[in-house]
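Missing here: one protein chain of the complex. Every other protein chain is in place.
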Amino acid sequence: MAVKTRTREFKWERKHLLGLRELGADEITYILDTAAGFEQISRRAVKKAPPLRGKLVVNLFFEESTRTRNSFALAASRLSADVIEFTKKDSSVSKGETLLDTARNLEAMGIDIVVIRHGAGGAPTLLSKYINACVVNAGDGYCEHPTQGLLDAYTIRKLKGSLEGLKIAIVGDISHSRVARSDMWAMTKLGAEVTFVGPPTLIPPKVDQLPVKVSYSLDEVIEKVDVINMLRIQFERLGGNPFPSVREYSHYFGLTVDRMKRAKSDILVMHPGPINRGLEMESEVADGRNSVILQQVTNGVAVRMAVLFLVNQAAAEAAGQV
Amino acid sequence: MGNELLIKNGHVIDPANRINKKCDVLIVDEKFAEVGRISSLVARRSSLERGTSHPSSLKLRGAGGSRVTVIDATGKLVVPGLIDIHVHFREPGDEEEETIASGSAAAVAAGFTSVVCMPNTTPPIEDETDVEYVHRKARKARKTHVYTMGAITKGREGVELAEMGFMTEAGAVGFTDDGSGVGDPAVMLRALKYAQMFNVVIAQHCQDDRIAGPGVMNSGYYSTILGLPGLDPLAEEAMLWRDIQLVKKIKPGTVRYHAQHISTAGSVELIRAAKKQGLPVTCEVTPHHLLLTEKCCAEYDTNYKVNPPLRTERDIEALKEAIAEGLIDALVTDHAPHLASEKELEFLAAPFGIAGLECALGLYVKALIEPGILDWPGLIRLMTEKPAKIIGVDKGTMSRGKQADVTIIDPDTEYKIDVNKFRSKSRNCPYHGWKVKGKVEKTIVDGEIRFSAEACPP
Partner (left out) sequence: MKILLNAKQIDGILDKLAGRIVADRPDNIKIAVIGIRSRGEILAQRLAGRLSKKIKGGVPCGTLDITLYRDDLNSPKGNTQPKVRTTEIGFDIDDKIIILVDDVLHTGRSARAAMDALIDLGRPKAIRLAVLVDRAGREFPIQADYAGYRANAKPGKLVQVLLKESDGKEQVVVE
C-alpha cells in the first residue's frame, strides 16, 4: 500500500528534459523542490552522493560554453556519475558525422545521459527520438535553455518565497535568446508577470501571442519590477545590425547605477553570464547588493543535479517496466 | 521689459487657427500675444492695471522701457513663418556651394523662418555631434531656424543603422538618407522598427538604384531622342510601394513615414491608397515637379537636371489633383545649390539639383494659386502648419504664446526672378527672368525682423 506522505502524490515520468514549454507548473515545482534537497550536498564536506553511481553522462557540446558545461559536469560528478566531455566545434553539417551518428556512437559505448548543446533549435528533440539514453537540453539554438530557466526560477523562489504575482523584466536580445524563452515558460507557469524589454529590432515577431508584455523602454519598466534579468548581448549571434552602436544600446538598455536608484530597493538583479561589463550593466551593479548573479551559478549546480537525478529515475522506472 | 511688434491691417492667414481675415498681429517678447483687432484693444488697455505680464495690460506706446515697432501691412498677407522641410545647405564639406549661413540668409529672404537640412553633407550628419554642429552654425548666422534630419544609415551606405537615439536627443527632427534611398528592404524595415522608440519621422528619397541605373532624366520620348539614359518612374514607385508595405508591419502610432519629393502619377496613386488605409504616410512636392516637364531638357540645359527628374504633363496633372484633394502634405524646394563650374558640364556628368529657395513662393503662386488649384489659405497651410506637423515641431501657427515667426507677403505685385540677386552662393536655377507674383516683404523670426524687402535695392 502506498505510504501517505504530507505532500501531494506526484510522479516524475520524463526521461528527457527538452524544454519547459511542455512542462506543467507542477512538474516545474517538483524539479525546484528536488533541487532544494540537492543544494546541501554542495555545502558539506563530502560533496558527493551516490544516486548516479555507475552511470555515464556525456556533455555533447556543439557550441562554446565553459560555464554550462562545467556546471553539468559538476552536477553529474556530485551524483557520483562518470562524465565524458565531447566538444565538437564544427557542426556535423559541414564535416563528416551527423548529429545522430555521433550520438549513436556514444550510445554504443554505454552512455546513460546525453547533455546536449547545439546551435540548431530542435536538435535535442531529434536525439530523443532516436537514442535510448536520456536527453537533457543544455541550449538548442534560440529555442530553449531549460536548466537556465529552472535555475533562474529557483533563485527567485529561494529569495522571494514564491514567484506568484512577481513582476519580472527580461532585458536584451529577446529575439535570439533561448534563456528569455525558457525563463518566460518557467516564470509565467509559476504565476509571475513577465515583461520583455529591448529595442523593437530585438523583439521577435508575434510576441503578442506569448504570455508576456513588451516594452521598448527600460526606464519605464525599472521602477515597477521585482526582478530584472539582463541578457547578454551575444555579438556572435546578432547578425543584421539591430542597433546602431553598442554605445546607443547601453544608453537605452544598460542597467546603470542611475537606473538602479529608481528601482525597488529589494529588486533582484540577474544575468545568465558571462557579463559584458559596461554594456548590459555597469560593474557597480553587477557587484552590487542587489545582484544575485553568483547565487544563480551556485543554484545552477543543484538544479542540474535535480534534473539528472530525475531523468535517470524516470529512465530506470521505464526500463523496469519493460 | 517688453519688446513689442505690431503688424497692422494685414490680411492674416493662420490656417491652424482658422483665421483668414483682415486684422492685426501683436508680438510681445518674441511670442505671439494677440491676433485680432488690436486697435479695439487699445481703448480697453488704458483702463487695465499696469505691471502684470498679460499683454493687454501693457500700453501700446512707450510703456516703461518697452520698445514698440509697428509694421503697416495694408494690402499684404500676414502668415505664420514659412517652413521648408527639404533643403541642402552644403555644410560641412562643400561650403563653396553653400553654407548654413548663406543658406539661411537665402531662406529668410525667401520668407522661410524654418528650414530642415538634409544630412547628405560630407561627412554626413550621422551622430549627435554632427547635429549639434548644424545647430551651432545656425545660431551663429541668426537668420532662420535651422533644423536637420539625420542619416538613417551610417555613411548613408544603406547597411548599418546610424545612432538615431542620440541624434534625436540632440534635436534631429527626422531621418533620411536623402540623395539616395535605402535600397535593402531588410535595412529599411529595421530602421522603421528601431525608430519606434523615438517618435520620429523616417523620410525616404524613393529611388531603387537597380531600376534607376545611370538615368539622368525621365525615361521617355525625350531621353530616347536625346540619347540620354532614363530614370524610370518605376524606380520611385517601386520603393514607395515597398516602403508602404513595410509601414504596414509597424505597430500603429509609433512611427511616421514621409515620401520625399514625389514626382509621378503612380506615386500619387500609392499615396492615395495608403492614406485611405489610414497609414501614417505623408508626402511632399517641389515647385519644379509642378511646373516643368522633361521637354525642358531638350537643349541639354543642366539647370533642368534634377532628381527625381522632370516628368510629363500627366504627372504634373496628377500631382496638382493630389494637392487639390489634400493628399500632399507639404510643399518643399529641395534647394540643391551647385557651383556654376559643376553645372557647366555635359548633361550626363553634371550634378542633380535646382537652387530654388529664393523663387519658391512665386513659383507656388504660379503653379497653384493662379490656375485656381489652391487658395491662399490652402497654400499657406502646406507651407506652415502641415510641414511643422510632419517634423513634429511646435511651429507653423500664430497661436498665443508660441514663438513669433511671421512672413509678410505682397500677393499682387508682379516681379521678375533675378538669380543674380540671390543671397545663396549658388545660381543653378532655371527660373531666371520668370514673371511671378507673391513677393516676400518681411520675414520675422522670434519676433525680430530678419529680412525686409525695402531695405534691399530694387
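Here the chain labels run A and B in written order, and each chain numbers its own residues starting at 1.
One rule holds in what follows: a contact is a pair of C-beta atoms (placed from the backbone, for glycine too) under 8 Å apart; a residue touches a chain by one contact, two chains touch by 3 or more.
Since the model is a prediction, treat every value here as computed from it, not as a measurement.
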item	value
For the chain not depicted, the shown chains it touches	A
Residue among A:D26, A:E64, A:E220 or A:E317 touching the omitted chain	A:E317
Sole contact to the chain not displayed, among A:P51, A:G122 or A:G273	A:P51
Residues belonging to subunit A that touch the chain removed from view	1-7, 10-12, 33-34, 36-41, 44-46, 48-51, 54-55, 79, 306, 309, 312-313, 316-317, 320
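Rule of thumb we're sticking to: only the chains that are shown with their structure count from here on.
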item	value
Gap in Å, rounded to a whole number, between the CA centres of subunit B and subunit A	55
Touching residues (chain side subunit B, partner subunit A) in the complex	154, 159-166, 186, 190, 193-194, 196-197
Interfacial residue positions of subunit A with respect to subunit B in the complex	199-201, 216-217, 240-245, 247-248, 251-252
